[in-house]
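Inspection log for the structure reproduced underneath, given as structure tokens.
Part of the complex only, each chain left as placed.
In order of appearance the chains are A and B, and numbering begins at 1 in each one.
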Amino acid sequence: MLATEKPAYKTRTHTIRHRLYRALETSYGKRRGVNLYFNLILVTVISLNALAIVLHTVPAYNLKYEKLFYDFELFSVTFFTIEYLLRIWVCVENEKYQHPVKGRLRYIFSTSAIIDFLAIFPFFFTLFAADLAIIRILRLFRIFRLFRISRYSHAFRMIQHAVADRKEELVLSVVLIVFMLIIVSSLMYYVEHNVQPKLFSSIPATMWWGVTAMTTVGYGDIYPITPLGKLLGGLVAIMGVGLFALPTGILVSGFLDHVRTTKTASQKRFCPHCGKEL
Amino acid sequence: MLATEKPAYKTRTHTIRHRLYRALETSYGKRRGVNLYFNLILVTVISLNALAIVLHTVPAYNLKYEKLFYDFELFSVTFFTIEYLLRIWVCVENEKYQHPVKGRLRYIFSTSAIIDFLAIFPFFFTLFAADLAIIRILRLFRIFRLFRISRYSHAFRMIQHAVADRKEELVLSVVLIVFMLIIVSSLMYYVEHNVQPKLFSSIPATMWWGVTAMTTVGYGDIYPITPLGKLLGGLVAIMGVGLFALPTGILVSGFLDHVRTTKTASQKRFCPHCGKEL
């Protein structure tokens, strides 16, 4: 029947596209069959890419294996390009991107698709050019998406939720850190500038001292030498201890909230008297 | 009627002053209308001031944009002075400062008004003089007052309450840190003074080592070289780990208390049997 022909065509397309969609998808849950194998290959290619990006900068390896690096880059880009195009084709299987044109456009401008795109486009402009090579590092970010399919997916989600729950507090503590940084660096500039005019040349230059002092890194390339500067430096270092306490405290309360919530759901208690939930 | 004339006058004054008061106030809660716009302008001016204070110390920018810096300073001080005078005028609208004279005097000596005053007065003595420029940094502190109107007001209050709840424990841990600092620096002075008389010249000088060692900053400008000094230095560094644990532990218990209290209030449980609160 003609009436069913089109649905049949649609169903066939649907079947191939749907299978492919299910093979490519990286949502939470246990992997099986084609999806498992495809994702294992993807993790391997991304990991080898990370290794290639890192080792490519070692002069000894670069000279010796230049051909290999080039071939692997060619293979990677081909692989990622095909994967990218396939994802755009099958994305309409996802409820969020159902419309053939609008849905696909929205998918193309989603964060994960942009990362996928940035991972391949520099290749088409220039090969192994140092000035664009930096963008290839973005490929590394792809691996974060794959955590969710690993056996660590539960742990990853727990950390993700704890951080998301306390996002505002964490952002605020970073803002507070930046503010304290400006204030202590300004003070230190006026204290040390006259004695060490080259190192503490301006407030922005002093902020390099500020950030290494507050985070207790302390490289030793810049530090106060006047008694007042040392007093201020000591106060900043002690303040830095509190700086570590703040995000830790926030994150701990986030973790505990999540743990408690998870438990409450599975450990509901019922009144032994009337049977109603307590 | 003459009897209503004065109230009418009062009401008029009240209306203008009250409107202005509501436009300027920065207490917690959602902003709307004039108040929102005024506070946005205030945040912008203060932020640009911070930027100007920081960039003004960079010789390259200072030479190039000297006129701009001067004009912006003039504008800022005018803006802050008008704002300061208006705040003194309208402060009587606040229940705490109702009396026209006594209330205003009390307002002038409140912490926030003093910070506002310190932000403007250096200008009237000397312009861009390095010795008073340091006081202009106080303007940066003004920004903390504005956190409460942002979308982070909830997070800010949570951190504020957690810190306030554990204020005594936090002060005490700072006191303990200072005490341990005096003790370990005294010991280190007697251990290292003979070998490194220039660096470990006195106990106060050794305290610079002490604070960088306990807070694990470790600039590398001063460190023990004798075996006994290294042993003591190692113990101090390990003690420093505990030093981070103390305020973190205190702050975490503060955060959790606050979270728990907030929850208990909204999640009161009632006995399903008799309806009374459990």
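Criterion: a contact is a pair of C-beta atoms (placed from the backbone, for glycine too) under 8 Å apart; a residue touches a chain by one contact, two chains touch by 3 or more.
Here the structure is a predicted model, which is why all the values come from computation and not from measurement.
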Considering just this structure file, the complete complex holds how many copies of the sequence, given 2 are shown? 4
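Following the convention adopted for this analysis, only the chains that are shown with their structure count from here on.
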Dist(centroid_CA(chain A), centroid_CA(chain B)) in Å evaluates to 32
Within the complex, chain A is touched by chain B residues 50, 53-55, 57-59, 130, 133-134, 137, 140-141, 143-144, 147, 151-152, 154-156, 158-159, 162, 170, 174, 177, 204, 207-208, 211-212, 215-221, 243-244, 247-248, 250-252, 254-256, 259, 269, 271-273, 278
Listed in rising order, chain A residues that touch chain B in their complex are 168-169, 171-173, 175, 179, 182-183, 186-187, 189-190, 193, 201-205, 207, 213, 216-220, 223, 227, 230, 233-234, 237-238, 240-242, 244-246, 248-250, 252-253, 256-257, 271, 273-274, 276-278
